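Some chains have been omitted; the remaining ones sit where they do in the full complex.
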């Protein structure tokens, strides 16, 4: 049986290498995020993937070991950190969980609909609000409380890319506009600068595809870390988080991603994607007990998602039936 | 084993009756759809449910045998009918699969975003476009092609409630506005009156909770009818349909429903909900091999969903772990 | 004195001819309205103008005698017809007098702002509502009541261009969308088809620049016809109408037109402009006792205004100080 398992792993790794080679060409169809100066100079042809299975098996292909910043993927962590500290209902009174058809940095809906409650924690307006709710009385404490949860999930202390942080801080006018609007409407629980310090700093945390796969696995297992054999996040919160990722996690292409990949995922403009594949009953497929996937492909599309990463996930999902549907 | 199964069924039926009694009080928090005159005079205290399991077991509770009109639930059928006839990609070129945060009859986004492609087939703009794509050269032929698919899924020929149809036709000014806008923008493949005839007539098709549960079951089984042992809908189309139901099926409360129920569903303003529960690996729970659920509870909330129906589904989902997440 | 007057007239006529020659080149920068099939095939290089002064002096230049359809200029007449019959306050309860920054056929604001009261009678939503308020119980009676007022102002019975009317009727999907939305919101006082029949038929009424100049003169003189020596419209209504023309009459370029021409005007997509120049104290300028101006230049810009017509008016306004400011 174990033997069989390793055979499968080997075969999966082989397939994965082949698919990464095949889908790398799509990196040409996107471009590195241009609005954050520090992200512009990255090699856009990169594509890497890491999958961690239920039993701890790790398979990788392509540029899987590159370090990149979390960007919007960090929104998943901050949302869970707030829910763990203040409770789900406290968070949901301040941020809804409805998808919108709008771009992630859109401000319009805050004015259109009163009260201006952000539609979900995966768009910037929601994530900035969530950042303001993090436990702590200073911006440093708030950031540390998020970092602490992340360190617990990763099993290591991640670092902040200070160059990216400064680069974003200095050009974050759309986010400042959102934050001031939210402050005016009473949704921030700290000062604008504090909320944005935390939000922009969380975006600049450095991870690898393996890190993302690890968190994806824990979410896939309803908050249970199958290797440490420990419940890290309450199952209901893990499921809620996956639901939000599925409906809102891939910017305003979340619907198409749900339709053609079908696994809860969150992307970032640095080109990362974190995917949680819950267990399914389809017996013949690899990873049917669930797995976590981390992707890195810095060439992104107009919506903000890794072009080649999405194509690769569509292919894997089809081949290995990763969809929850 | 079989014996065990019937015991479980009996127990489930008992629980269900108890829960329906418990959640009926929420019918007081909603109101019957007022904009369709013929729906206003329904007894709003009704709440009924039917579940059909993988092996054909049927359990019911409350007013499960009442006949009501499909309304928006018919959007699922028309979408599949068009995809079966013209292919998925043909349909998706004309209607996207992205959730919006807007009410179902909103016209604003058609003007805001060019081209005015409807965001998804579950909002009125998308459903009217889909209706115009149905096979057939006359409105009657188009409607019949939809009815044919529905009859195939139900195993019986459903009827149209002519009073409701006429009532909707005479008051459908918002839908006429949408249809004319779509026609102006080139999205309709027939005349406005034809598309609306089909759309409004499909809304007036009469079903029971058992009908909805039956379709839900077929979708849960990826288009395979486990009792007739026959593939009725291509598996990929069934999965796509479930993905759209999950992200867009419950009007602009779809995100919350995904978060707290987590099973692909579509509701209608008559108070119906059709739910497809895919199989899960969690062994100890009832219906872990998947099931279909039909709900009827005509008192609806502001978003357009059966108030008590949603509450009941939240409870069942929690107890029996029906969420895909 | 009289002698002097004719000298001035001759000189003005000469200047006008010169300016029309000079500004005709701007007809190349626009295009004939393409959304109304019957308007597409017009010679777009035309530019004509007629000015009628306080004493009845008529000067013309360019293609001043071409017949064309009123289009949106008719909105001025229908607004006055409703106010004359039902009173200003009745009309203003149903249509506001605020400019919007939106295109004339925009529907968005009707959904954004509740109640969906149209912002002003010069945009389509407002004009369709006004059409529904015209006196009469049938669409023919309503249209005739508008025609009657127009005939009184013109001193002749104008005709309808049936080809243009049918062309617009068959392609009026944006207007049907607006009308159904307004009907849904309770702003129409007759059926959708009736309101649109009247509205589209009024758009197809044929006039010349001299007709427009004549109405412009009456408005300039606060409703008094200086040649017939008769008060045709109540002074307060005439002034209100001019105020609406100045703030809303040139589609969403009304602000720029007010800034650089400064005389109350209404344009139509057929390329007509009707201008009312109130008397001013600046003594040395021609037409300082007020005048009416009619323009025809079918090549229109993106906003819907005659390109060369607007340029010509800017020039005349600067030279002869026609601005009310």
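Order of writing sets the labels: A, B and C. Residues in every chain begin at 1.
Everything below uses one rule, namely that contacts are C-beta pairs under 8 Å (C-beta built on N, C-alpha and C of every residue); 3 or more make two chains touch, one makes a residue touch a chain.
Predicted, not measured: the structure shown is a model, and the values here were computed from it.
Count of copies in the whole complex in this file: 4, from one repeated sequence with 3 chains shown in place.
The rule we apply is simple: only the chains that are shown with their structure count from here on.
If each chain is reduced to the centroid of its CA atoms, chain B and chain C end up 50 Å from each other. Rounded to whole angstrom units, the spacing between the C-alpha centres of chain A and chain B is 31. With centres taken as mean Cα positions, chain C sits 56 Å from chain A. The residues of chain C that reach two or more other chains are 112, listed in rising order. Those residues of chain C lying in contact with chain B across their complex are 106-108, 111-112, 173-174, 176-178, 180-181, 183-184, 192.
Of all residues in chain A, those touching chain B in their complex are 96-102, 109, 119-120, 239-240, 242-244, 246-248, 252-256, 258-260, 262, 264, 278-281, 288-289, 323-325.
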